[in-house]
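With one protein chain withheld, the remaining protein chains of the complex are depicted in position.
In order of appearance the chains are A, B and C, and numbering begins at 1 in each one.
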Amino acid sequence: MTVESTAARKPRRSSKRTGSSAGKAVADPQLVQLLTPEGQRVEHPDYDVDLTPEELRGLYRDMVLTRRFDAEATALQRQGELGLWASLLGQEAAQIGSGRALRDDDYVFPTYREHGVAWCRGVDPTNLLGMFRGVNHGGWDPNSNNFHLYTIVIGSQTLHATGYAMGVAKDGADSAVIAYFGDGASSQGDVAESFTFSAVYNAPVVFFCQNNQWAISEPTERQTRVPLYQRAQGYGFPGVRVDGNDVLACLAVTRSALERARRGEGPTLVEAFTYRMGAHTTSDDPTKYRADEEREAWEAKDPILRLKTYLENEGHADEAFFASLEEESETLGKRVREAVRAMPDPDRMAIFENIYADGHALVDEERAQFAAYQASFATESDGGFAAGEGK
Amino acid sequence: MTVESTAARKPRRSSKRTGSSAGKAVADPQLVQLLTPEGQRVEHPDYDVDLTPEELRGLYRDMVLTRRFDAEATALQRQGELGLWASLLGQEAAQIGSGRALRDDDYVFPTYREHGVAWCRGVDPTNLLGMFRGVNHGGWDPNSNNFHLYTIVIGSQTLHATGYAMGVAKDGADSAVIAYFGDGASSQGDVAESFTFSAVYNAPVVFFCQNNQWAISEPTERQTRVPLYQRAQGYGFPGVRVDGNDVLACLAVTRSALERARRGEGPTLVEAFTYRMGAHTTSDDPTKYRADEEREAWEAKDPILRLKTYLENEGHADEAFFASLEEESETLGKRVREAVRAMPDPDRMAIFENIYADGHALVDEERAQFAAYQASFATESDGGFAAGEGK
Amino acid sequence: MTVQKLPIAKAINESLRKAMETDPKVLIMGEDVGKLGGVFRVTDGLQKDFGEGRVIDTPLAESGIVGTAIGLALRGYRPVVEIQFDGFVFPAYDQIVTQLAKMHARALGKIKLPVVVRIPYGGGIGAVEHHSESPEALFAHVPGLKVVSPSNSSDAYWMMQQAIQSDDPIIYFEPKRRYWDKSDVDTDAIPGPLHKARTVVAGSDLTLVAYGPMVKVCVEAAAAAAEEGKSIEVLDLRSMSPIDFDAVQASVEKTGRLVVVHEAPVFYGAGAEIAARITERSFYHLEAPVLRVGGYHAPYPPARLEEEYLPGLDRVLDAVDRSLAY
Partner (left out) sequence: MTVQKLPIAKAINESLRKAMETDPKVLIMGEDVGKLGGVFRVTDGLQKDFGEGRVIDTPLAESGIVGTAIGLALRGYRPVVEIQFDGFVFPAYDQIVTQLAKMHARALGKIKLPVVVRIPYGGGIGAVEHHSESPEALFAHVPGLKVVSPSNSSDAYWMMQQAIQSDDPIIYFEPKRRYWDKSDVDTDAIPGPLHKARTVVAGSDLTLVAYGPMVKVCVEAAAAAAEEGKSIEVLDLRSMSPIDFDAVQASVEKTGRLVVVHEAPVFYGAGAEIAARITERSFYHLEAPVLRVGGYHAPYPPARLEEEYLPGLDRVLDAVDRSLAY
């Protein structure tokens, strides 16, 4: 994929409802945008947000701190403190915009990259790092912040979100559920099945697809030949493409979709058109498969920069704000760094914990054998140092 | 589901390309029809067929013989000669129309109900009965008639068809592939994945969905809230709904979709709107879940009757034709009956045959043990009669 | 009236009904479970009495069924999911293995997954392909799942009660060819633990271990052997994960001989696990190697051959004889 081919798929007409074309990329509704890459506030017939300067600064702060946290995690991976990191660089607006559209009682089903959404939910960022450090497979209580664990198997969580939303509807609650997934994930059978179930049961769920143009080394063309948001209409619910680097538009579109869900009108697919600025993960080397120019073109659309320009132009934020945010960023970075370094390795007996809620005889047996085996080293003449080498 | 709700979803506007509505059932293209239930030949802006009287009689004959065969199989099941039968009653036009649109070099991937398509491919009908009698899991060579084995796991074959079509394209052949599936199957992840793969690789495949309104006891509303043919557009290829009880329209629409595939324009979804007049299979009891009136309403749309009326009105067939067809039907019925009754049980050693093309040591071992075990009965004093009772 | 003679299918139906009456969070989901009451009528009448909101006909998509059941469980529901036939559980296998089995551990115990997956399984009903399989080992090998199978109506009733009450995901295999076999169910009884084996026939010369549909065959084999003066003990395993090795061990250390019987292919089957573990536990007690009787390493054959494929009385007795010959 080249920059051109991506650009060629950029839609031209805007609409809350999805467009008509099948088999060719004409007459796409333009993507919803409220803030241009140049930081200009623009109108949209269907979507709007009316935010106070404080709220705008809040969104800016969220994005800056999220990016700072993400950069710190990448650095910690390089330093060997984390085994892996999946950076959200470039996707801050999509995540903060959608994340801030949520109510406390809404429920989030993320992939492995939703650090910005986690931030909006109030999940302590350091909690996200456990699985990447290798001390656990998910270190938070999903119900504390209505933020489910990260899901690594691509697409699976869309069904969990749909089932959860079916439960919300059963309970008569007016909460909504949001399922995050990627452009690559859109090909998984599970995602299609979640569209079917949510449509048939009219479940209050928003499918939030961050189309960051890449699934590891594969461009979105490997997953679809028409814009992804159009997928929804064939299942009987609306799809909309939003500028995923525009935090205001992401907020507005997600809010509208959540409201629709609350009103009992069922699911919506939101395609946030954005870009993965970094590697897929720290294990990945994008120079193998994509051109620098593409990344550079997207740099001009940076989500944080455009909001900064807007805040400055409108006089909504002053130097002091930016300076104090800078400081807050550094404090966050430091806190994260220290927390990770202090993160203890799990006790080896944790292998046998929480496998079953009600216990399992074999686990009990193996736990006991393991403990005895470990103990056998301690009683040997070498004083137990061999235990750690039982590899 | 009631008759009304089905009728309510009947689309109103016709189009070769798919329509626009998302989230509601307005402005659907009407289903393509060339022959009304009353036997009237009507025009359609996008589709037509120009058939000689002989060809028309041929289609009629195909449908009548297929129905006769199907009835015989149902009877054979009642007589205990078959363990099960999945009747195509009511779906003759969809199957004969689409089946007769195929060229010899095209390839068919059926479900378990495509007896009419098998007929068009020249598969000996008695070969279809082996699996229902329980003597094999599929009794024909798929490559003899380019007609794959029946697939029971819902939806799986759509991926095989897509892969096969990818191979056809690779070979530079201008053949096409057709994948049959049902309204229920449309919910399976595999079917969605086949849409994605075929679109991305532009594979020459036609997805032929017989929407017979039911998936065992579940009405189509349990699978989708919009007409199924619309599913295609979100994957970037056209979908079209055809009157599945109109053999001419099914022929025309399938032919057009196959031609499109041959031209390298990729997949098409054809939704043949039809009705399962009988039970799901001989094991099923539809009185548990659907009203007689629904069936009666569909009886008025019978695919065979309408062509008969047309043939008679146009003077394309005379009494002699109908009489000789009647006779041919009886002969077919008799042949099938006798063939089934004469069908030998498989040799017990067949359990160990054809599991691997290149052999497998354990299979060899178990085969030998089994043979020795069987032989042990033969050498016992009772003269071997116990062998058959080794249950 | 607390003791009733019920077919297994009806016992499960009654158990589901009881659970739904007791706990409004219990849901039933699956293909055709509503008006039709399931292709085996196991959910017959439940939608009529509990409504479409609690007995849910789902789209035809097994991964979707299990995946949404997981979501419902996360919301506090207790879904009992029906897979129509053994051979159709595989589209749901990913959700079962990577999500249902692991989510509790992934969340360090902070969330629970009380989902029951009901699977009518096994052969002997003269069905077409995919309708006669015994895939239990494919689930028992997976940490995080529990796998059980009743062999009679009382167990069918009570094990379902216990499975629904359990906070763990449970794969509940129903011996479909025994659905119509009747036996007593005492709905007021105090049931034993879900994962304990049960001695069906006491004996002293050899132990037969089976579960689900094969228990009946083993009981018949024990009776036939008794006529020849052989005293066979029959254990109904009831649970394939965990396995009640203590019970098997105790029996084997009494009889000195063990034959394990199941319909599933022997190769990598439950019999392998039982043979390996019991041989390790009771090495010096075994007079003969543990023998296994089960399916061949072959796809389940067409119906006209299934009686040759399935372990029957003669094959069990043959193994008994071979074991006793050591």
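Here is the rule we go by: a contact is a pair of C-beta atoms (placed from the backbone, for glycine too) under 8 Å apart; a residue touches a chain by one contact, two chains touch by 3 or more.
Keep in mind that what you see is a predicted model, and the values were worked out from it rather than measured.
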Partner chains on view for the chain not depicted: A, B, C
Contact with the hidden chain (one of B:52, B:287 or B:354): B:354
Identified contact with the non-displayed chain, of B:194, B:254, B:274 or B:329: B:194
Omitted-chain contact residue, chosen from A:101, A:215 or A:336: A:215
Absent chain, residues of chain A that touch it: 83-84, 112, 130-137, 152-154, 184-185, 187-190, 215-218, 222-223, 283-284, 288-289, 345-346, 348, 350-352, 355, 360, 362-363, 366, 370, 373, 376-377, 386, 389-391
Positions on chain C where the hidden chain makes contact: 63, 87, 90-91, 93-94, 97-98, 101-102, 105-106, 129-130, 137-138, 140-141, 143-144, 241, 264-265, 267-273, 275-277, 279-280, 283, 288-292, 296-299, 326
Footprint left on chain B by the chain that the document does not show: 136-143, 148-149, 151, 153, 156, 158-168, 170-171, 189-190, 193-194, 196-197, 200, 353-358, 360-363
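The rule is short, and it goes like this: only the chains that are shown with their structure count from here on.
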Chain separated most widely from chain B, comparing mean CA positions: A
Computed distance of Cα centres, chain C from chain A, in Å: 40
Inter-centroid spacing, chain B versus chain A (mean Cα positions, whole Å): 43
Centre distance in Å when chain B and chain C are each reduced to the mean of their C-alpha atoms: 35
Of all residues in chain C, the ones touching two or more other chains: 58-59, 61, 63-64
Residues of chain B touching at least two other chains: 187-190, 222-223
